[in-house]
Structure formats: structure tokens, C-alpha cells
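Note that one protein chain of the assembly has been removed; the remaining protein chains are unaltered in position.
Per-chain numbering from 1; labels A, B and C assigned in written order.
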């Protein structure tokens, strides 16, 4: 077993790390740091984890980490992760905040499917944002072959757990239960992150137009990415098409060996990926345009699940370890 | 038009009073008092009411009421209504708090169906609590003929709007959306209110055992009242039964002319009463026991709807005025 | 009172017509035609309408209409409305199906806000589809001044009542309650309807790319329309801009006097328009692009509400009659 620590263990990111790691065969949570819950056992604060993480108590942020720790998850607010890095120097770091998504300070951007070889060689991963993960899984197959450029329209709908563990007006149940609305229209912080990363993948210059929407579900991000199809790919798809120029073949190949990404012929769904690290993707082509749809759990593949996938790589473990628990149909 | 004022206009009770009164043909809201929203128009604070209450701005609590006001709704927190009564001396008062549900200070308990004659003669009404309304509509037909006594088991499930307009942990959408839980088990404050009122109706001594539950819906209270059937009523129901002793006939008669209570042969539902002042009731009898089910909207018949029904009576108007808007099937 | 008839009265379209018309001051439902419910009273089939439409029983399709009828709503399946028109020759007709949305056979397309003058002169209205209504309310202000052309990306999410009154796999609660998914991607039948109608409004040639999505709510359509901003409008908005070229001023002017369309500064919401004929619209501009968001109730402004708005016009009544009941905040 390898020991790790979690900073920010009482937020939803931290809670989900604890949930996935409860059954991880080779990672042990040696420290769960939370000012709010310091002193409590995991079972006291999170009754659904009673029987797991036996003996573990939350510790205050000013307590020293156990010397056994080889890695650390930073699930702390944007802006504070940067200050914590010196303190965990020498440990493998997966940072869930925005602070290093520009790949500064030796961090590698952690969209695992695109960057796993670089992550394996790295010590530090900047875990992608949840909206960015949903968008990039949709755009990567085209971006990585240089067939993405121009206007990219993103319509993305997130569940209420994306707002974090604390009650706020936007998650007040009577007003959220059957509502849908938008926020930060054309101005969400993930937009730049997405433009940067598709650039790294090989896309031409893209102008991302992003509308984040809030849906009345607890878990998930549904992404619809609308792009103009690269003319080289825009013959009508038929059985004679050269697979190199058949968009469906391009997607199938891109995700053929991915353990957590499933191509769907009709539509991705949120319910099947909820509470898992899996993603679903579908491609639709007509009249020179393509729509790519994707679904993830914002706290799973969009956050804690992908963070563990990346930590597995940093620690030299099988990337899927602790994450291959299937979702449900209902 | 008769002018009235609303204190506590920004809470859900106040918001709903404004919603129902938006189309009331004979009551005009002359003052909507809210410290939080003072200075704003109704449309600014409550966009769903744009086009109604034209010209009305929320006013601060320390502003004088327009002298035209003939009535006032107190939709303020428990404990503060009592202090406000001297200030509105001389006006017709409907108080939505618990402060006068013991019928102190000249207040009449406002379960309209049971007390409308007394309310017509009164100046002040203590509007029932939402749980109490659901329970009393279920129990009144038996209580009022002296056929209720002994253990009364109440299982009641409320929607999230019962927690008020401010976000709190218990209404945090990710944790409420698909959950059900209980609170204040056997210790809810409405229990005494229910015991008192069935006593006034004519019940024998009752021991009410009440479990309030929280359900994942925005609106409504579903009540199941379990009682032992009075032996006089406990012949097997058939067409020859004397209607005086047939429990189904007793319920049918009790609610025959009620404009807002509908007997249902199978089950009441929440969806059909949501956002209305209607209630549904059903009766089930077997093996010497009776179960009475009822549904109301906790903010409608359980709060603002019934408050308006009572104010109509206080002002000498038709009791149903402004309230006969049907619910929906979905 | 003017008498009208409803064909297809047991579907959700018909049910909603009955709900709105229950309190209409000048229209009386003289016939509610439904093969499924023939012989039943309204209260028996639709308990939430008990106390309304007193004396009305559903009638079989082969029964003659009362001779008093001056108008008829056709809420029957696509393809069957066309066959019924000869039977109701001479009556004012609002057809809720797709059959005449191409304005054939003397029908006027019934997006009320754009076509009310033509509707007033007409005898027959083809009521718009729900997706088309949401899209056209978003696009009309630009289209009608000739400032819309090129690619129009529509991301639209509908509630489950859009699937009709009969249970089907896509509305099975366990799999719908927390899910989101897409269907008929880039191939929905409303796409052509939208392209046609923006053309009639004055738009240049548009290529509409439409992704219909299904959300876990009962009521509503949330629309995000993404367009490239006409260069004439694309100065940065400031107080000195000529209102003729300021997109915000264009929208404000377009909807200034509309009784059922509300401009919102931040975001439209579904909860506030649910169970009403109201719509909310917001405009967002950045980097040469515009996003227009809109919300409607798919059964309200998207169906029965707009149908009544149109029938009011056909009958020479005030367009808003029977429809000015406000929505709720929760």
C-alpha cells in the first residue's frame, strides 16, 4: 500500500476521493485534512463510509503530514493550492484547482486520455476542470489529428454538486428541483482552459463560445460541442470511405483502447456515468457540421475519479486501479 | 378593492401571498414589507410577478402602513408576530406564525373548514401550521362526530419549500434531490397544535405520535393518519349500512360542500394540489382500523392559500375569491 | 361566452387546454372529444379540474359537435388534423399539429408575437411546435430586422411532458429522474419549421443545427441559440451606441409591449414559466457572437397557452384573456 494525503477532504472533491479510495487496493489514505471536520472520524462525518478508512480521523491543516505519504491530492479552493505546493515538495501531487492548469511550475495538464505518457513521467498533475473534461473528451479526436479549427460552440449542463458541498441560493432545492438556467454565459473560466488544451493537442486557432447551464440533477455534465466539419472529413459517410477521413472511424480509433471512455451510437446519458469515472461520447454528422456529445460525472471523471486515475499513473500503478466499478442503469 | 399589507413579504409565505393576490378581484396589496427587499419593485425581486402589483415597491419594516389598509398578513418568524400585533391594532389580522394558535388574545384558529363561522365573526385568525392542516383535514370528519380517541399515528412528508426561502444544509439540492429522511421525530411543535384542535372539534383524549419526514419534492405535504376505528363505525361497509355509522358516508358528508377539499376513491396526490389551495383526502378501512390520507401544498392550503381564504372571511368576501385556480396533472 | 370544441382532449395538449380554459372569462368548452375518455365527466378523468367545466362529459369522435361552437382546437396526432379540417369547415381553427405549419390551406403560422396582425384577419392558425416556439422567440428580434444569417446553433432541452400523456421507455421515471440525453440530433422535424419561419421574418439564408435534449424535469424547454452577430451590431455596447445598432436595445424594443415575453438581464429560468403562457429571454454578446437564451413551458407558450392566445385573436377577444395567471418561484 502507498500512503497519500488529501487536503480539502470535506468538500465534495475530497469526499469523493475518500469514496473511491475506500476500496482502492494499493492506495491508503494516511491523512484527510479538513479544518471543519478536524478530530472527527470518517464515519462520524460521512456515515456512508462507515466501515471504511477504519481509524482515520480528519486532521487540522496545521498538523504535519505522516512521513509515510508518497502523494497528495490538493482539493482546496482555487488560489490556495499554489501556496500549499512548497509544503508538499517532494511528494507526487494531483492538484484539483485551476492554479496550475497552464502547466506552470512543472505541472502536466491531467486529461489522462490525451496526456498519459507525459503524466507517467511527471511528478505533478493539474487535474482538469469538470466542464473542460467534458468538452475536451468531445473535441480531442478531431483536435489531435489537426481537424479542429474555427468556431466551437459548447452547450454544457452541469448538476448541482458542481456548486460544492455548501448550501447556496443556486442549489436551494425548491428552486432547483425542476429548473434549468444558465450562468457566466460566454465568460466561464474553463473557456480559456479548453482553448489552450485543444491547441496543445494540435487544433488550429479556435474560438470557443461556451454557455454553462445548470440542470436539476445532482451529478453529471452533459456536453454538446458543435463544430464545422473539416472539409477533408466531409464526404458522406459510407462503407467505402477511407477510415483516415471517416469521422466515425476517427472517433472509434481514438477511443478504442480507452478503459473509461465509451462510444455510443445514439446518445450518451448521465445516469449511466453517475458516481463513476466513465465517460460516454457520441458523434453526429450532417450538412458539413458535426455535433459531439459527451457525458461525465462532474465529481467523477470530471474531478475525483480522474484525479485518482492520474495519481495511479504518478505512482506507477495500473491507471484503472480502484476505479473500475460500474455505474447503474437507474 | 380592499387594501391589505403583508409583513414578511420576501419569505415563501409572503411570496405566495403576493402570487395568489396578484389576481384577486377584490384585495389589493397596498404594502409589502420586507427589510431585505425594501426599495425594490415586485418585478425586480420576483420576476415571475412582472406585470402584476404594478407600482408596488417593498417597504422597510419601520415605514408606516398606508392608512387605507383594512387588513394585514403577518408572515414573520415565530415569536415576532406577537410583538407586531399592537402596531396593527384595529386591522383584520391573519397571522401565519405559531404565536396565537392557542387562540390567545382573541385569535381564532384558522382551519377554515372547521371554524369558518367563528372566523366570520372574528377580527384575528391564527393560520394553522402546514403539518397541522394536513393532519386536521384527515382527522376532522371523525373528530367532529366524537369518533376519534386514543392513539393517532401521523406519518407526514413535506416538500423542501417548507424549510423557507433561504438555502440551508437540509435543502442543498445534491443531497436532497433523491433523498428521504425524518426530523424532530416524535417532537415536532405541530403535535400539540393538532392535539388541541382535534379536542376543540370534539375528539376524546388523543395521543398523537408524529413523524415528520422530508421528501425530494418542492411542494406539498403527504399525510397518512392511522387510527383505530370507533367500534360504532366498524361494521363492514355495505350498501345497507346506516349512513350515520358508515365511515365513508361520514367523510362524504363532511366534505360534500367544501370548495377546496376533494374526496378521492383511491389516493390523494401531491401533483394535483401543488401551487393551489386545494386538498385531497381518501379513507381506507380494514380490520377495525382506518387510514386517512391527505395532500395539500404546504405553501398553499398549508399556508398562504388558507391565509387568504381566512382573510376573505374576515373581510366579508366570498371565501373562495382569488383561490379558484386549478392545479395541473403534471 | 363563446363555445368551442377540443379534439384530442385527453392528451397533454387537450388537458392543458381544459386547464387554462377552466377560468377563461369568455370561452366555454362545449365539447371535449376523446375516444379514450368518452362518457366520463371532466372531474372523473382529471380530478384536478373537479369543480370546473361542470356538466361537461368527454364525447366520442364520431359524435356531432354542438351547433353553438364557433371555434375548435385540434390537439390530435400529426397527420390526422388534415383529415379533420373538412369536418370543422366554417369554424375558427387552431391546429396544434404539424400539418399546416407550412401555411398551406389558408392557415397562418401562429407565433403570436410575430404574426398577430395576420392572425386577427385569419380563420385558421397552425400553432407552432414547442421547440420552434422557444427557438423563434430567441431569434425573432434579429431575424425581423434582417440581422440574422448563416449558421444558427440551437441547443434545446425539453421536459418529459413533451413526450405526451402515455408512459414510454423515455419517460420511465427510474431512468429519467436524474438523466440527461439527446435524440434526433441534427434531424428533428422542427428544424425546417424554424428555418422557414425566420425566413418569413426577414432573416437571410440560415443553416440551423439543432440538438434536442431531454432533461429530468416535467415542464419546459430551455433554448440556447448561438449566432454570429451581424457586423453592423458588433460594436462594443456602451451608452453612446445608436439604439438602432445596439443589440440589447433591439431586443428591449422588440419585446417592450409583449404581454407574455419578459427580457431577463441574467438568465431565463424554467421554474418561473412552468404552467404558464409566459416566456423569458436573455441576450449575451461577446467577441462578435451572440447567445440568446429563452425558456417556455412546452405545454404552455409552447402548446396550449399559445393556442388559446391565438384563438382569442381569431375570436376577436383580448389576446391575453384567460392566460394572465402568474407562475411561481418554486
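Just so we're on the same page, contacts are C-beta pairs under 8 Å (C-beta built on N, C-alpha and C of every residue); 3 or more make two chains touch, one makes a residue touch a chain.
Quick caveat: nothing in here was measured; it's all calculated off a predicted structure.
Touch with the chain omitted from the figure is made, among B:140, B:206, B:274 or B:313, by B:274. Only one of A:34, A:112 or A:178 touches the chain withheld from this view, namely A:178. In the complete complex, the hidden chain is touched by one of B:175, B:197 or B:246, namely B:175.
Summary of contacts with the chain left out: across C:91, C:177, C:207 or C:249, the touching residue is C:177.
Of the residues in subunit C, those that touch the hidden partner chain are 12, 159-161, 163, 165-169, 171-178, 216-219. One chain is missing from the display, and on subunit A it is touched by residues 12, 15-16, 19, 22-23, 46-52, 161, 177-178, 218-219, 259, 262, 264, 272-273, 275, 278, 280, 299, 324-330.
Remark: the residues of subunit B touching the chain excluded from display are 151, 153, 155, 157, 174-175, 178-183, 185-187, 207, 209, 211, 213, 215-220, 222, 224, 226, 228, 266-271, 274, 282, 284-287, 289, 291, 293, 295, 329-330.
What we mean here is this: only the chains that are shown with their structure count from here on.
The chain with its CA mean position farthest from that of subunit C is A. Interface note: subunit A and subunit B, two copies of one sequence, contact each other through mostly matching residue numbers (shared numbers exceed half of all numbers used).
The most central chain, judged by the distance from its Cα centroid to the centroid of all protein Cα atoms shown, is C. We define each chain's centre as the mean of its Cα atoms; on that basis subunit A and subunit C are separated by 38 Å. Chain geometry summary: the mean Cα position of subunit A and that of subunit B are 46 Å apart. Across the assembly, subunit A contributes 174-175, 178, 216-219 as residues in contact with two or more other chains.
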